[in-house]
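Left out: one protein chain. Kept in place: all the others.
This part shows subunit A:
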Amino acid sequence: MLAFFQAEFAPEDTGLIDWEWLGDNFTEDVVPAFFQHIFLCFVSLAIAIAISVPLGILAARYRWLYPPLTAVTGFFYTIPSFSMFTILLFVVGLSVGRTPAVIALVLYSLLVLIRNVVTGLDSVPPETKDAARGMGLTDRQILWRVELPLALPVIVAGMRIAIVTVIGIAVIGAYIGAGGLGDLIFDGITRDFPTLYITGAVLATALAIGADLLFVGAERLMSPWSRRARGAT
């Protein structure tokens, strides 16, 4: 019965994945979608970092800024992604394409990034800052040479959460014409062609895992001291 239906309705009786199709269309359809996705996510994250780090530093310094900042960014974070795209298209009036997608992804990243910048800066031992000041470092030197390096592991932890979130939500961005792996998935579903949506899903997952590992590696490279410290008795 099942075999009959498959033979009748599937485009070709080739099992779940049509390797031949994949081979023929890989460089033409899959690779560009993959790179679009990477571009979309990393540009969004870069913009989000550029906004969050200064805001986080300010919020750590001027405490009164922190509650309203988390309230606003927390509100963005709770908006469901479809609603967010819809709002950007129809309320803000942006046209379909990459821009509203990037804006949405940036808005989603702000909360976790800002929160981790503040938490990271808070975790710097006060005596370390006092010693730095007592030895004659200026406020700016203390920030760049002491506070940010020491906050780095926590800040990077925020970036890891942000990039994984962004890679996932960016898939939905295809719905408003942002391109990327979401195109493969939506196309595959509409055309009932598993090869397409499985490829998209697998690549999105691999991208998320890869990006996460990339940040872990970068953090280890930039703060060798934190692992040596943990290993010490």
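Here is the rule we go by: a residue touches a chain if its C-beta (ideal position, glycine included) is under 8 Å from a C-beta of that chain, and two chains touch if they have at least 3 such contacts; residues count from 1.
Going forward, contacts and distances are computed from a predicted model.
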{"item": "\"Glycolate oxidase\", \"ABC-type quaternary amine transporter\", \"RNA polymerase sigma-70 factor, ECF subfamily\" or \"Peptide/nickel transport system permease protein\" - which is the UniProt name of the missing chain", "value": "\"ABC-type quaternary amine transporter\""}
{"item": "Residue, one of A:16, A:91 or A:135, that touches the chain absent here", "value": "A:135"}
{"item": "Those residues of subunit A which, in the complete complex, touch the missing chain", "value": "125, 127-138, 141, 146, 149-150, 223, 225-226, 228-229, 232"}
